[in-house]
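Every protein chain but one is kept in place in this view of the complex.
And now, chain A:
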Amino acid sequence: MSIISESKDFLDQTGQISRFAGRFFSHGLKPKFEVKELLVQCYLIGYKSFPLVGLTGFIMGLVLTMQLRPSLVSYGVQSELPVMVGIAIVREIGPVITALIFAGKIGSSIGAELGSMKVTEQIDSMDVSGTNPFKYLVATRVIATSLMLPILTILGDAISLFGAYIGVNIKSVTNIRFFFVQVFESLSYSDVLPAVIKTIFFGFAVGLVGCYKGFNSTKGTQGVGRSANSAVVLSSVLIFILDLLTVQLTNLLGLN
């Protein structure tokens, strides 16, 4: 494929996703809301993802601490290890890694689920049954991902910091209270709030892209597989782009 046709495809897809997002705001947020389905999705998307997010967060905190220690020791500032790990986890690594794990688990599952519903005409069947499939399937999932990812990130950060505490204690002995006091004293609201707020946008991107890919899945098992795969790839790329934009924005607003 030539660069021109690839660029055309990219622009075409960007336009379609933007229209899909516009439809979410114009139709998906209008009453009557599918409250029961939203709660089900919050449970499936949030609660069911917690073990994975917790495990990866714990390992991330532990490994980050173990990797940072030698560099800090060489400069003689190993006492600053909790501060450095705390800021890195809360401001950047926690939100981004949690969002990427979330995109892998939830983005693919939404893409595959809606994709297979699309190819087996279940979405048409819902329409015929007097249910707006966009509200029932898309709006509930996008709202659930936007709400659940910030909560998962906060929990993931906490577990990650505990992992960092274990990491610090491998080569030295530090009191847990002293460790967390040192971490929290180094953090301000301008570290925590932008980091949590940006995960709302990450969650929105994961939900929207997953639903878009599923809703526009082509026929056959290959089409469903492609929807699931491209949902993960595209939402992961979007997470990095959104992260870049939020860093620029927080810099402009003087929140750094």
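The rule is short, and it goes like this: a contact is a pair of C-beta atoms (placed from the backbone, for glycine too) under 8 Å apart; a residue touches a chain by one contact, two chains touch by 3 or more; residues count from 1.
Just so we're on the same page, contacts and distances are computed from a predicted model.
The chain absent from the displayed complex carries the UniProt protein name "ABC transporter ATP-binding protein", chosen from "Pimeloyl-CoA dehydrogenase large subunit", "Act minimal PKS acyl carrier protein", "ABC transporter ATP-binding protein" or "FAD-dependent oxidoreductase".
Residue A:130 is the one among A:31, A:76 or A:130 that touches the chain not shown. Only one residue from A:122, A:169, A:190 or A:229 touches the chain missing from this view: A:122.
Residues touching the missing chain, restricted to chain A, are 116-117, 120-122, 124-132 (touch as defined at the top).
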